Structures are given as C-alpha cells and as structure tokens.
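Apart from one protein chain that is not included, each protein chain of the complex appears where it belongs.
Right after this comes subunit A.
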Amino acid sequence: MSIVTVQLGQCGNQIGFEVFDALFIDSHCPQRLSSKRENEAYQASCKERFFSEEENGVPIARAVLVDMEPKVINQTLSKAAQSGRWKYGQHSSFCQKQGSGNNWAYGYSVHGPRHEESIRNLIQKEVEKCDSLSGFFIIMSMAGGTGSGLGAFVTQNLQDQYSNSLKMNQIIWPYGTGEVIVQNYNSVLTLSHLYRSSDALLVHENDAVHKICAKLMNIKQISFSDINQVLAHQLGSVFQPTYSAEGSFHYRRNPLGIDWQIRPPLPGLPNLSKMSLNKELHFNTSIANLLILRGKDVHSADLEGFKDPALYTSWLEPVNAFNVWRTQRAFSKYEKSAALVSNSQFLVKPLDMIVGKAWNMFASKAYVHQYTKFGIEEEDFLDSFALLEQVVASYCTL
C-alpha cells in the first residue's frame, strides 16, 4: 500500500527531501543481521510505499511539491536529481511567484481556492499511480503562510475528496522565540482547521529537535539541514516497513494503520477530578503509545515499563493503549533502534503557550488587519481560540 506525500512551503519541501532521502538510504543500507530474503522484502515494501518505478531504474518519490514561490522547489528538485539515488517526478510540482507573505489568510483564502484545481490534479495523478492507496502524508509548518494556510486548505480538500483514506499531517512546531512574528496566529488558525479535517497530527517541535542536535549530537553550529535530518531520521524509523501481527514474513500492509481512535469515557463512569497543569507529573499521561523496535533482540526486549498504568489515563487499560511493532531488519546503520509515537499530554504546555500568546496579541488587535484583508474575520479567530481551548482542557483532564 502506498503513501502519497504532499510537501508544502519551504519547510515542507526541505523536510520532505530529507525524509525521502533517509528512507531510500535506509532501504539500501547493507544489512548484516537480516537474511537476504528479509532484506529484499523490506526494500520492496519500502519501495511500494514511497517510490514509483521509472524507466531507467531511478525511483521517483510519490510526492507532490507545492510552494507559492519558486526558490525552494527548484532547490529541492535539483538536490534530489543530483543525488542520483532517486528523484522527484518531472511534473509533480506546483509553484507560484509571490509567496504567501507569512499570511495564513492569504495561503488559505487566496492561494487555496485559486490553485485548488491544479493542486488537486497533481495529487490525483500521484494517487492513480498507486496500486492501492493507504493515505496521505502532508508535511507543513505552522508558522509561515503557505505550509500553514494552504496546507490547511489542501487537507480540507483531501478530506472531501478522499474521505476513506487516512490523512496524517506532519506539523513543524516553530521555535518559541520567533521565526515569524505572527507565528502564533498562524499556528492557532492552522491547528483549529486541521483538527476538523485531519486524522492525525504528528508534531515535531523545532526547539526539541534543536536540543537533540545540541545536547545529544553535539553539533556546534546547527543548521536547518541538521535539524531536518534528525527529523527525517525519526520519521523514517516510524514509517519504514514493520512486520504485521500475523507473522514475521509479511510486512504490515497499511503503514499508517496506527489506531488513533480515542475512546473518551462513557457517561456513567465516576467523575474524574481535573488535573491542573501545575501538578507535578513524572510522565505526561498518555492515551495511546506505539513503540516501534527494529534490529537485534527485538523479541527479547523488556517492555514492562511501557505498560505501567501510571502512564495512562485512568479510563484506559494499558493493554488497550500500548502497542508494539517489532522488526528484525535494522534501521540504517543502527544495530538496535526504538521509536515511540505517543498521543499524550506532552503538547499541552506548548499548545497552551501558543494560544496564550496569540490571545494576548489578538486582544490588542495587532496584525489583525493583515488577516481581515483576505477574508479571515475576528469571529474566525474566536472560533479557532475556542476550539483549541477545548483541546487543551480535554487533554488536561486525562
């Protein structure tokens, strides 16, 4: 089953390139620990998910590149072509000249409708190349104008057109201290819209990844390239083929088949006391955790710690909330690796902060004229705030 990736804006395209590169390099990484047959099955599965075949043997990424100004797409296309390993489709990109000016309203209300058809056609062409479509992986940032605004619009479109396919958005959470001054407005608008049309939001915070580069990898002068590579590495270890539950010889067919369903408590259960944000928590309470193990000794790993009820909300049994996928084929050059995908309270504080800052700015009406100019009114802001406050509250009561 295949995944169609949509890369939006500068961030989306820069990361998208690194992701495909990481996936390709991993799948062609020489493996000493797995059998030849295992390795070939892995490669084939990876290929089917992310690449389509080309005549002269260079795989083409199953991706659509969208940006409202040309520089980044041009760069991304040439980087891929120059690598000689894989490339993007010749007609898979859509760009304009003027950019979105960091304006969510411009990305959503102007670029969205204006280019709806063209982008839809590009995505459809990519979908038609797939034997069976598993879903969409949409890479975007929240802080800018194209990834955020146009990204929200495109996701909504995909929801309408492909309501049976999974849509997962990879969102880049901006640095706390500004990359863009109106990033909080853009983030609030993006999240509230995605909540209505996306199936899953996979979040990476720039601050967190930056810390990884600084503290764990000891990189002295960290560039966005470094950050994107770490990100791609994490994503690769999640999305590469994993064994399905049935047996060790078949790779899971649906790569995005993570059970994201949240089952809230049924009415009639005892009222749970609210947990305040300030409470001393050793772990963020989780609703669902997925652990992906790759490499040596995956079957003998001790995972009891993940089943501790203290990690999970009181209305869930750990057995329902915790899943583990084990694959013997190692990831890249790592003998053993583990990736954890978690639906928990870890984002409550950052989300709360963004909503708080955006609210403060909104109260003074600063920059609002830039949004109303393009059809996003104050009520739209208020709707978005209300929705996100609810999300924060819901997570807090876990």
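Just so it is clear, contacts are C-beta pairs under 8 Å (C-beta built on N, C-alpha and C of every residue); 3 or more make two chains touch, one makes a residue touch a chain; residues count from 1.
Keep in mind that, in the parts below, contacts and distances are computed from a predicted model.
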Query raised in the report: Absent chain per UniProt: "Transcription initiation factor TFIID subunit 5", "Proteasome subunit beta", "Tubulin epsilon chain" or "Serine/threonine protein phosphatase 2A regulatory subunit"?
Result: "Tubulin epsilon chain"
Report summary line: Among A:N56, A:Q82 or A:T177, contact with the omitted chain is made only by A:T177
Report summary line: Among A:W315, A:Y334 or A:Y367, contact with the omitted chain is made only by A:Y367
Report summary line: Touching the hidden chain, out of A:S35, A:Q90 or A:N320, is A:Q90
Report summary line: Touching the unshown chain, subunit A contributes residues 10, 14, 69-75, 90-103, 108-110, 113-115, 117-118, 145, 175-182, 193, 196, 210, 213-214, 219-225, 227, 355-357, 359-361, 363-370, 372-377, 380, 382-383, 385-386, 389-390, 393-394, 397
